[in-house]
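Missing here: one protein chain of the complex. Every other protein chain is in place.
Should a chain be cited, it is by its letter among A and B, assigned in written order, with residues numbered from 1 in that chain.
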Amino acid sequence: MTDLLVVDNLTTRIRTSRGTVTPVDGVSLRVREGGAVGLVGESGSGKSMTAFSILRLFPTPSAWVAGGRVLFDGRDLTALPESELRAVRGREVAMVFQDPATYLDPVLTVGEQVAEAWAAHHGWRGAWARAVEALGLVGLPDPAETARRFPHELSGGMRQRVLIAQAIVCRPKLLIADEPTTALDVTIQAQILDLLRGLRARLGMALLLITHDLGVVAEMCEETAVMYAGGVVESGPTESVFARPAHPYTQGLLASAISVQQAQQITKTIEGAVPDLRDPPPGCRFHPRCPHAMPVCRAETPPVFRVAEEHAAACWLLDPAAAAVRG
Amino acid sequence: MSGGTSLWRYVAGRLLQAVPLLLGIIVVNFLLIALAPGDPVAVLLGEYPAPAEYVAQLRQRFGLDQPLPVRLGRYVASVLRGDLGFSFAYRLPVARLVVERLGNTLILMGTAMTLAAIAGVALGVVAARRPHSRLDSAATGLSLVGYSIPEFWLGQLLVLLFAVTLAWLPAQGIRATRETYTGLAALADLGRHLILPAAALSFRYLALIARITRAAMLEVMSQDFILAARARGADERRVLWRHGLRNAAIPVVTVIGYNFAFIVAGSALVETVFGWPGVGRLLFDAILQRDTPVLLGVLLIVSATVVVVNLLTDVAYAFLDPRVRY
Partner (left out) sequence: MALVPARARPAYAAAIWDFWRRYARNRAAVVGLLLVGGLAIVAVLSPLLAPYEPTATSLRELRPPGTPGHPLGTDDLGRDILSGVIWGTRVSLAVGVTAAATAVLIGIVIGAVAGYYGGLADAALMRITELFQTIPRFVLALLVVALFGRGLEKLVLVIGLLAWPQAARLVRGQFLAQKSAAYVDAARALGLPSWRIIFGEVLPNVLAPVVVLGSLDVAQAILLEASLGFFGLGDPNLVSWGGMLNAAQAYLREAWWMSVFPGAGIALAVIGFNLIGDGLNDAINPRLGE
C-alpha cells in the first residue's frame, strides 16, 4: 500500500503571553492509504496540536507551523496557500472533534452544518440531500427529520454522529478523529467506535485516531505512534508495539493501562508529570521521569533506532553501546 | 419545542408580564402629580389659563376630596380610556397632540436606528476580524468618541459644518417652507431634511452597537464550532457572517432593543436642535410653555412604547436563539 499522509519533522509553535512554546517539535508520522494509525499520548503531549497542524487549523491565531512538511497524496500541505488548503479541508482530509456539544454551531440546524461541508466544495445545489444521506449513513434515525433539528435537541451520542456525518459527507480519503469518544458515556463510546470502524471499511478511508486510550488503539488501529512532550517516541505496527514496547515511556503507559484505563492515572504510574514545554529538559525529554536514565540521556536527544520491521523508537537504551554497557 | 403555537404562547406570556409594568408607569405618573408642590389640578392644567368650568370639572372628576387610592383608581381608569389630559396651550387633547407628532418622530428614529444598526454591525465585525489591528483601534476609538459625544452637540456641529459653512443641507424643519413639492420631489425634500438629524441621532447608537458587536464577535469567533466550520472547508466569508454574526446577533439585537429608551432621549434633543416637528420638539415647547399635561402624556406614551419595544426584542431573541425554551 502507498503512503497517503507523511508528516515529516513537523514543528508547530504558539506565541503566548509568557513566551513561545513548541507543542509539536519535529513529529514524523505515516498513514497508508486506507490504513489506521493511533496517535497516543497524555494530555499536553501535543497530539491534538499535531492533528490541527496537518490542516493548518489552530484554535488560536497565535499558532503557526514553524518547520517540516506534511505530504498528502504527494502534495506538501504546509506549502499550500490558504485558498488551496481550504479545498483540501473537509473534502480530502476531514476532522471529527472531541466535544460535539461545542463543535456544532448552536443556532444552525445540524442539516445545514453537514450540508455546508458538501457545499464548501461542490456548491449548495443538492447539498441538503447529501446531508440527509450522510446523516442516514452514520445511523441517525429519520435523517430527513433530524437534519432540521438544532444541536441542543439531540443527545450527546447523536451529536457526535452529526459531527461524523459532516466529516464524511464529501467522502474524504483521510479522517482525523481527535479524541472522538472522550466526551461521551461509556456505552455510547463503543457505538461510536463501531460506527467509525464500519464507515472506514465501507468508504475505504484512512483514519488517524488521536486518543489517550490504549484500548481504543488496540481495537481500531493497525499502527500506533506514541507521543511524549511534543515528539513521537515510538511507532510501529500496533501488535509489535504492544507486545514488545521498546521505549520506557511506552512500557510505562502499557503497564498502567493494564491496571487502570484512566489517563490521569497513567501520569501517576509513571513518576512525575509532562514537562513544561516553555522550558523542556535537555536531551531526551523523558529522562527526568525515566527509570533507566543514563548520563547520555541528559545531554543528547536520542536518534530513532529500528526495533523490528517497521517498528522504531527514540531511546538511547536501543543504542548498541548501551546494550553493551548493560550487558 | 420550536413549533409555531408555543412561540405564540411565549409572546402572549410576555405580553401578560408587560401589563403590571404599564400599570406601574401609570402609577409613577400619578405619584408625580400627587407629590408635586401645589394643587394637583394646577399640575394637570399647566400654567395656562383654563376655563373655570373645566377646572371645576377636573376637580370633580379626580375627586380631590377623596383619599389617595380612590384618586389613583380614577386616574388609572381615565388613562386607560385614552384620556391623557388637555393642553390649553394647543387647545387639543394631549393624546391627539402626541399621536399627531409621533409619525415624524418615528421617521427620524427609524432612519437613525436602521443607519446605526447597519453601520454599527459592519464596523463591529470589521474591527473583530483582526483584533488589535490598526483598523480595530480606529474603530474602537471612533466608537468611544461616538458614545461620549452628546447628540445635541453633534447636531449643532453638523449644522455648523453642513448647513452654515457649506450650505449643502437645510438646518431646520422637516420640509422646505418656500416651495411646495409633490410626489417624489416631496420625498427627496424630506430626505434632504432628514440627513443631518438622522446622522446626529444615530451616531451614539452606532457607536454602542459597534462596541457590542465587536465584543460579541470576538467571543463567538474563538468558539470551537468556528474551528469546526473551517475544518469542513467553509470559506472565511461564510464563517464570519453565517456562523459568527448569526451567533453574535443574539446579544447585539438584545442591546439594540433594550437601549431604545436611549434613542428616545436622543431624539428629543436632536429634534430640538433641528426644529423637527416631532414628540421631542413638543416636549421642549411644553417645558417653555409650562404645559405640564403634555409632559405627563409624553412620558406615558413614550414609556409604553419602550415596553412594546422591549417585548419585541424578547420575541426577536426567541426567534434568533433556538435554545430559548418558550
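Everything below uses one rule, namely that a contact is a pair of C-beta atoms (placed from the backbone, for glycine too) under 8 Å apart; a residue touches a chain by one contact, two chains touch by 3 or more.
This structure is a prediction, so every number in the text was calculated from the model and none was measured.
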item: Of B:F30, B:F152, B:Y205 or B:F225, the one touching the omitted chain in the full complex; value: B:F152
item: Contact with the hidden chain (one of B:I174, B:I212 or B:V306); value: B:V306
item: Full-complex contact with the absent chain, from B:L45, B:L108, B:V121 or B:A171; value: B:A171
item: Residue among B:L245, B:V298 or B:A318 touching the omitted chain; value: B:V298
item: Residue ranges of chain B at the interface with the undisplayed chain; value: 20-21, 24-25, 28, 32-33, 36-37, 43, 144-145, 147-150, 152-153, 156-157, 159-160, 164, 171, 222, 261, 264-265, 268-269, 272-273, 283-284, 287-288, 290, 292, 295-296, 298-299, 302-303, 306-307, 310
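Quick note on the criterion: only the chains that are shown with their structure count from here on.
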item: Distance between the centres, which are taken as Cα means, of chain B and chain A, whole angstrom; value: 54
item: Complex interface listing, chain B residues touching chain A; value: 1-2, 222-225, 227-235, 238, 242-243, 246-247, 250, 320-323
item: Interfacial residue positions of chain A with respect to chain B in the complex; value: 55, 57, 59-60, 86-91, 94-95, 97, 99, 102-108, 113, 116-117, 120-121, 150, 152-153, 163, 166-167
